[in-house]
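So the structure is just underneath, and the comments pick up after that.
One protein chain is absent from this view; the other protein chains keep their places.
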Amino acid sequence: MLEVRYRTARTLPLGRPVAPALPRGGILIQPAEAEARFSLRLRGPLSPGGFPLDRPINTVTGDDRRWVARLGPDEWLIGMPEGEADLLAEAAAADLRGRAHSLVDISHRNVGIDVTGALAADVLNAGCPLDLGDAAFPPGSATRTLLGKAEIVLIRHAGAVPSYRVECWRSFATYVHGFLQEAAIAAQPVERVPAR
Amino acid sequence: MRRFSLTSLLSESLKGHQGWGRQWRDPQPKAEYDVVIVGGGGHGLATAYYLATVHGITNVAVLEKGWIGGGNTGRNTTIIRSNYLYDESAALYEHALKLWEGLSQELNYNVMFSQRGVLMLAHNIHDVQSFKRHVYANRLNGIDNEWLSKEECKAFCPPIEISDKLRYPVLGGALQRRAGTARHDAVAWGYARGADARGVDIIQNCEVKGIRRDASGAAIGVETTRGFIKAGRIGVVAAGHTSTVMAMADVRMPLESYPLQALVSEPVKPVFPCVVMSNAVHAYISQSDKGELVIGAGTDQYTSYSQQGGLHITTHTLDAICELFPQFTRMRMLRSWGGIVDVTPDRSPIIGKTPVRNLFVNCGWGTGGFKATPGSGHVFAYTLATGTPHAINAPFTLERFRTGRLIDEAAAAAVAH
Amino acid sequence: MAQPFRTSRGGRIDRARPIRFSFNGRTVEGYHGDTVASALLANGIHLVGRSFKYHRPRGILSHGPDEPSALLSVDRGPGRVDPNNRASVVEARDGLKTLSQNHWPSLEVDVGEVNDLLSPVFVAGFYYKTFMWPRKFWDKVYEPVIRAAAGLGKAPVAADPDRYANRHAHCDVLVVGAGPAGLAAALAAARTGKRVILADEGPEPGGSLLHDLTSQVDGRPAAVWLAETLTDLDARENVILLPRTTAFGYYNHNHVALAERVTDHLPAGGGQAPRERLWQVRAGEVVLAGGAHERPLVFSDNDRPGVMLAESVRVFANRYGVLPGRRIVFATTGASAYRAALDAKAAGAEVTLVDLRLEADCGAEPAELRAAGIEVLTGHTVLGAKGRKRVTGLVVAPIGPEGRIGASRLLSCDCVGMSGGWTPAVHLFSQSRGKLVYEPGLDAFVPGTSAQAERSAGAAKGTYDLAACLAEGDAAGAEAAGSQERRALAATPTATGFQPARVMPTNADPTKVRAFVDFQNDVTAKDIKLAVREGFHSIEHVKRYTTTGMATDQGKTSNMNALGIVAGQLDKTLPGVGTTTFRPPYTPVTFGTLVGPARHALFDPIRTTPIHGWAEAHGALFENVALWRRAWYFPKPGEDLHAAVARECKAVREGVGIFDASTLGKIEIVGPDAAEFMNRMYINPWAKLEPGRCRYGLMLKEDGYILDDGVVARVSPECFHVTTTTGGAARVLAHMEDYLQTEWHDLDVFLTSTTEQWAVIALQGPKARAVIEPLVDGIDLSPQAFPHMAMRSGTICGVPTRLFRVSFTGELGFEINVPSDQALAVWEAIMEAGRPHGITPYGTETMHVLRAEKGYIIVGQETDGTVTPDDVGLAGMIAKAKKDFVGKRSLARPDVVAKGRKQLIGLVTDDPKVVLDEGAQIVADPGQPIPMRMLGHVTSSYWSANCNRSIALALVADGRDLMGRTLHVTTPDGFTTATVAEPVFLDPKGERINA
Partner (left out) sequence: MLLIACPHCGNRPETEFRCGGQAHIVRPVDPAALDDQSWSEHLFVRSNPRGVHAERWCHSHGCGRWFNALRDTVSDRFLETYPAGAQPTRSSEITSPEVPATVTQSTVTQARA
């Protein structure tokens, strides 16, 4: 199946991102491009092989285009450009030959939203109950968690400006995107100075 | 017992109310009673009251480890209704409702039973089917329950938002007009006063620490913080602590105890005329005589005896309240609290015998015990007096978990497909 | 003259920024920095409300959150009206409209005041003793009257247009309260570099330092030290300083809830910014420095407007530049009121001070006051207040030896400042389940053993000396941050002498004295004594019987006095009577704050499929199924549900229909032990299912009742594609994971949800094959190559697909699984290809009818959590050879195999036009008396256009033995008759499905 090239354009639930809008007061919430993603499940010894599987749980390796997030002891979420999906599947098959594992294409299950800017953590913390401080959730962190009433995977990329990827299931994308936009409005600083 | 009446109230008001005596005595425990009831909540006190009034058994003690009515009786949201689906539950709760209807007069204590109607809202097609099933079953069981269109719901309870724009629009509702609320503390006090007047000893600050059994295994009395008390029969009515008490007689129960939270708003002038329940969005709300909106929240997911739950349970409940009643967003939460509810696998109570001779139990009312208080006490008194269950509580055995004859109202409400 | 009681200078108000608001329609002028209470007092307005029960005139008791009496309705514009605001904490601003409450026709003239005359009758608990006769009067007369009288303000009537926000936050040290102790704690913690949050309920941090004009801290005036400290904290990146933020709830594991009032104080309302924000702080350590509340004195008519707390007089004078009266009498049992008296005198008032304590017990303070020209009467009690809508005088008398009360004297005044000592604000400590201990010297409960990682400091711990508060705060902050460093701060000593008094001694007839304990709920000392007399001895009983401490201030000013009176009556110690457990919230919190953004579209996620937009554009109506919104039916212009569904149903059986089944749950089950895992989870056998074949699977809970169902395809020997019901998807996956992880460690299997990876387009009807044939590549669609219950992989419209040949209609059918983002394109291509065949989109209602015509069950409709496979006629699916599967053992329980269980049957109404109500009950004899014996109920019922009659499915006791019998089914008006039939109404041999 995977060798079949997708010939029909993908219709993303949040639409194709246009040119980035101007960030609203230190925050940019941007639906991601169509990407390929896989859920890899594997137990037993984690040979480095071609994949960085032996990194600690709740970390991500790679860059914002090709990444492998370890979400649990035997679970990895892998993201990459669409065109590389078949290569990954082949590589995984070669690498994990003879090992009981599961590699499931979930490119269409997940939707990505990038949240960047100085207020990014504040906006996420409107619904995400985790400590997103630099010590507890430094760049390179990745975990499944919650945003309001939706489950998400939260990935923090490295960079000068705080930069997060929120991944959610397709049908939750409207809610998650709406939640983040509402949080961005509410996170704008207002006069909180004392009466005097 | 000094009768309460307008006359006695007026005559006392001329004397600075110096003439009122204790509403119930504070006796020392006797060495032996015919019946010892463990737990001085509404159910236990009602049991004692009906033992004395219906069965003439007055050598009875109610043992309460704290103050009477201090458990779930004084912590619940006081919803009273009887529109249950299954024949067994319907009979039990309707029995209670009929007793509620004359309770103030029976006890000579105003328990403020207010038949303001309980309206259960349907938010999806599945709810509609389920509620109609209830309405029809209730009709054949002689219990009032009627289906209302959403417009009729709005007319009955104006604060309800019935716009189609709601996340879960209101499609209609099932209304039991005879249902309502009561003043929870007064129920405990009224039963206590009535039982006491007939000779029952209500013993507060007396915690049961053990159940003594004879060589045959039969229960013969209780060890308490105020000494051993011999008992002909023992009735355990200790909601929230049943597992602990029953373990004293080596009886393991199909129970788990969860925190259940509730809250009230600041008092406001009358704005909410009835009780509204919405299982689909988890909202239970009424307005007390004092003007507070009384709101029931859900249980936490873990067992606990802390009488304290998580904030997210409260916020989740208020999400639903404000969705259904958007005018209440600016109201304020005044007080919140938690109780401990004993939940059985089918979420119906256990009322009757136990494997230990002379030991009886009345427990597992989950989140809905208050409404049953008079009926529960009435049939449990019968069971304690005769040693056999009343026809109404006969199905609510411990045995049913072995045989599989469960009475699962919650499962019958089921889930959306 | 405007603001006649405003001092000529001083205070922290900004005299350069005047503001105007209205009170009961009258314009009130004040300054930026005023509260509504301070501005009202500046204008000489003391009468601001009526009490709950007796409608007595009430004024402003306090300057802070403990205010029980001055409760106003505040109008901030349309939809922004709310009741019961404490005037002492509402920041005055331009344009605010405030209104007093609980009176008719007006605040000045209130008919309800008749209750005050009837107060001898309306004692504590009177309503339990009467209103019982005649019985019907309760519902019709008594209760409505009681209810109308109860309540304070009026509930909002319109939806709230404001925005509310939520923020989860983490810190190492959370400091609650920014008074001297809290500031010192925050400073000490902040210096370590740890993350600190400092929250204070006031608009301006500083606590008592904001009105302390005389003390020195660290060699500087207190105000200067405060300003420097705030500047220091503000400059630190590791500190979040939150004014206007009340810590109101202390939950498990140091989860502390704060309510921040973000914009109410802004004249423009703050634009898009939220009105309030809930901070959910998870703190490593908490420092509780929330200060203390002053106690009123209990004496006759102590509730008259103008009678307030002594420290409040000081606060109004020093912080707001308002003298609440020109002739002020202070009445006290402790030293703190002396400072208030001195400050009031300095601000220009004529001052007298009355102290219940004997001169010898008073320390140096009387002399200090006398030196300042203030008359001090020690050893004097207060017999009562004079005046009705405003205090006009205080009657005092000396107490001689043996408590004899001497000749009384009237002290004329227009304001009284009273002090019965202080009650530490232990609310949050108690909420954290820390154990309170009684400190007799302080006559107060103070924090004892901690239950969580917190510590208290300052007045919240019963420490009232400024230097000691600073030292305690510093130590608490440093300890909380794990630092050994301590910094001592010198400060002016504070006089803290105090002797508790329960009720001020009097020689009046105790049954006549109306000395208020709970001001808002109108509970007097004699009410409490009555409760005790009637046997209510536990403080919880007293509270509930008298309602003391149950008002909107939750007893901040009254609890200790009530407790003291009960203890006195019973001759017990205070702890012997018990203290109440404090519950959240510390002060009332709006529902909006707790709800936050979870309103409207964000109340609950609305899940939609990739086809949703198309369905919307084509006129579909939708129904909610779990979180999903599914297309219910597609009416053409003029069609109702009935007409649309009839058309859709016929279209499927006669041609071809298209249905969006994307919401079905899907799980990819992969691994060498996948088949064994399936064997254990489902009642069916799986080992022999060939790859490329499907089977309808049924799954039970361990109690034997049906949990879920769905078609399962074996993709390869080690891979199953499982489908679940829409509502059951998450539940089933969790159920499987639970067994896999916790019971069957021996199985090598992995589960991945693919519900949203695959959209599912169901194409059903005799022409289904013809429609997709031109679109599909790589799959031979012929009946021989691709029979019913087969699954193939290939492409459709160039899109990879898992193509199932399955049917939930009884027709030839396909369920086309395609990746979600491409489903809309495929759907549109199929619609295009189907147009010549009359392809018809249909919704869930038609799907339900079509499957009912075939007697296929829907889990959740035919089953309800109490139904076994045999009950619905599916016992034949149970794999006989399997020794075990989840739920198998429960199927052998006695009452599960007994006769009389309800079984699935078909019902055919005698009148074919009658469509039964779903949920209708079934009886054998409609003439029997109530309660009737019910045999079962209708689970599904529809008009079947294809059968040209109504059809129904029902669960009926021993129903399979009743074939052909006539039964009676409830209708809204009575009963109708129906005949028991096999639950298949169309194509009983199932030929169409194999077409």
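Every chain is named by a letter (A, B and C) in the order it is written, and numbering of its residues begins at 1.
As a working rule, a contact is a pair of C-beta atoms (placed from the backbone, for glycine too) under 8 Å apart; a residue touches a chain by one contact, two chains touch by 3 or more.
The shown structure was predicted, so the numbers you read here are calculated from the model rather than taken from an experiment.
If you put the missing chain back into the full complex, which of the shown chains would it touch?
Visible chains that the missing one touches: A, B, C.
Among C:D640, C:E743, C:E773 or C:E982, choose the residue that contacts the chain missing from this document, as touch is defined above.
That would be C:E743, which touches the missing chain.
Determine which one of C:R15, C:K97, C:R236 or C:R433 touches the chain that has been left out.
Once the missing chain is taken into account, the touching residue is C:R433.
Thinking of the whole complex, not just what is shown, which of B:S257, B:T329, B:N362 or B:N393 touches the missing chain?
Going through B:S257, B:T329, B:N362 or B:N393 one by one, B:S257 is the residue touching the chain not shown.
Given that one chain is not shown, which residue among C:E108, C:E702, C:D777 or C:D925 touches it?
C:E702
Tell me where the left-out chain touches subunit B, residue by residue.
Residues in contact with the chain left out: 209-210, 241, 243-245, 247-248, 250, 252-257, 301-306, 308, 310-312, 344-345, 401-403.
Would you write out the residues of subunit C that touch the absent chain, in ascending order?
251-255, 280, 282, 284-285, 433, 435, 449-453, 702-703, 734, 737-738, 741-743, 745, 883-884, 888-890, 892-894
Please identify, in ascending order, the residues of subunit A that touch the omitted chain?
On the side of subunit A, residues 57-58, 71-73, 75, 129-130, 143-146, 151 touch the unshown chain.
Simple rule for what comes next: only the chains that are shown with their structure count from here on.
So, what's the distance in Å between the C-alpha centres of subunit C and subunit A?
Subunit A and subunit C have C-alpha centres separated by 31 Å.
Please set out, as single numbers or ranges, the residues of subunit C touching at least two other chains.
In subunit C, 280, 596, 598, 601, 604, 606 touch at least two other chains.
Could you check subunit B for residues that touch two or more other chains and list them?
There are none in subunit B.
Could you please specify the touching residues of subunit B with respect to subunit C in the complex?
For subunit B paired with subunit C, touching residues are 4-6, 8-10, 13-18, 20-26, 66-67, 70, 74, 87, 90-91, 102, 104-105, 108-110, 112-115, 123-126, 128-137, 139-142, 147, 167-168, 183, 185-186, 189-190, 204, 265-271, 281, 287, 289-291, 306, 308, 310-311, 314-315, 318-323, 326-337, 345, 400, 402-406, 408, 410-417.
For subunit A, which residues are in contact with subunit C within the complex?
Contacts found on subunit A: 1-2, 4, 6-13, 34, 39, 41, 43, 74, 100-102, 104-109, 122, 125-131, 133, 136, 148-150, 169-172, 174-176, 178-179, 182-183, 185-188, 190-192, 194-196.
In their shared complex, at which residues does subunit C touch subunit A?
Subunit C reaches subunit A through residues 12, 14, 32-33, 91, 163, 165-170, 195, 203-205, 230, 242-244, 262-263, 265-266, 270, 272-274, 277, 280, 282, 596-598, 601-602, 604-610, 627-628, 668, 670-672, 748, 750, 752-759, 793, 795, 797-800, 819-826.
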